[in-house]
Each structure stands twice: as structure tokens, then as C-alpha cells.
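Sending over a structure as C-alpha cells; questions will come in a sec.
Rather than the whole complex, this shows some of its chains in their spots.
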Amino acid sequence: MPFAYARTIHFSDTDAAGIVFFARYLAICHEAYEEALAAAGLPLATFFTDTGVIVPIGKSEASYLRPLACGEKIRVEVTPTRLSENSFALDFVLWKTSSSGADKRAAVARTEHVCICSRTRERRALPAPLAAWVDAG
Amino acid sequence: MPFAYARTIHFSDTDAAGIVFFARYLAICHEAYEEALAAAGLPLATFFTDTGVIVPIGKSEASYLRPLACGEKIRVEVTPTRLSENSFALDFVLWKTSSSGADKRAAVARTEHVCICSRTRERRALPAPLAAWVDAG
């Protein structure tokens, strides 16, 4: 069962169309990734400082299926997948949750991450704890 | 006891100095205001549509007391105060919470709101449910 992150849509997530601005969906997915790492004992802020590597995003893609308005409740599921010794993908499903009835998909997204040395920017194998989290995904 | 909103600092809240960008503190305070309203049964998204008024911010001020980094936990306290028939202020204390020991103030902020007709932009008395929330603050 994938990690799930619950969130309310805030006013600052929205734009003049009255709904969440498309790029904010990706920022919200990144929050879910941070929470999933923290829940696994790998806090973003310190883990990468300690290991000397970073895992920047090389690609992203998203399909926006339903508009989201201020005050609405969402749940973001995160599923990691190993791509290679030094890369992985995250698949996100962003559900619009409902107090009465079935949740509905508001978006799906995917980010691809490559592990590099923070100093030289050369590719490096995923650190063991991160690899373990990805492989358990 | 003031309403309190718990929040984790996200990567997208930070800037290249490694800490939360100053304007984001105010956006986070606004999240706490939205949550306080929702907890009082006055959801921002529908309440103002239904009443035909809006309560835009006329002034803001903030003192930034401590830097906040990605992954840190905060708690935002919100206290409303009536200013006049058609205006109120919100005082925010943003606490950096600690698992071991005393919380510390990371910022204090204040916003002042004026109630106006959304169509004519003329001043209007606070709707009764909003006035009740402010006066109970």
C-alpha cells in the first residue's frame, strides 16, 4: 500500500481561475515525497547533507484530471520505482477526497530522479537507506 | 486559548539561503487563518461567495525572529481582534516546535482586514457569523 499524504488546498495554491495553478500540483507532490522520506527516517534536509549526494529531478510529467478549489481535501499517494543503480521514479496519484462517497483522481504525476555527487555532479549509486526505501516501494 | 495550526516546512517554502523566504511566513499565516475559519464552520471558499462580501487585507506586518529550515515543525496561533464594525485584525505567533524542550517563537505577524461588498467595493458590516468568530477570539 503506497504512502499517503493528506492535505487541504490553501488559498495561496489557487490562481485567478479560482482553482489550483497547474505547477502547484507538482509542488504538492513534492511535499508528499518529503513526507514519505521523513516517515521512512530519511528527512530531506539532513539526509542529503550527510551523504554528500543529491537526487535532483530530471523529468516530470502530469495529467490534470479535475480542478481543485480552496478548502478541498486531497490525499497524495507516492510509489517509488527503481530505474537503475543511480536513478528512480516516483508515481503520484492525487485524490480529491470526499466525506460522502468515493474519492476521485484529480491528477497523476511522475518525477524521475538521478543521484549525483553534490560537489562534482557526477552520477553516484543511491545511498543504501534511500535504495532500500525505493526498492520497498 | 487561540486556534493553533500545525505545519511542517516544505522544500518549496525555502529559498537559496536554505531557509523559509520571508514572504512565505505570511502565506503560512494565511493558511492558519483559513484553517481557523474552517474549524469555526466558515470555510473561506464558500462563505464569502454566499455572503457577497470579501475581507481583503489592508495591512500586514511581521517580525522574523528565527530562521526555519525544510522539515522543521511549526505551530501557528491565530487571535482575531475587532477593530470596527467593518474591520478586524489577526495576530499570529509562529512557533518552532521541538520534540525535546520548549517551543521558540520564529515570527510574529499581524494582518488587518476590511469587509467590503465584492461588487461595489464599499465598506460593509462583518456578516454575523464572521463577527461572532472575531469577537470570540
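For this structure, a couple of remarks:
Each chain carries a letter (A and B) given by its place in the written order, and its residues are counted from 1.
The rule is short, and it goes like this: a residue touches a chain if its C-beta (ideal position, glycine included) is under 8 Å from a C-beta of that chain, and two chains touch if they have at least 3 such contacts.
Please read these numbers as outputs of a predicted model, since none were measured by experiment.
Shown chains number 2; the total number of identical copies in the complete complex of this file is 4.
Criterion: only the chains that are shown with their structure count from here on.
Distance from the subunit A centre to the subunit B centre is 27 Å, each centre being the mean of its Cα atoms. Residues 8, 10-12, 27, 30-31, 34-35, 38, 43-46, 69-72 of subunit A touch subunit B in their complex.
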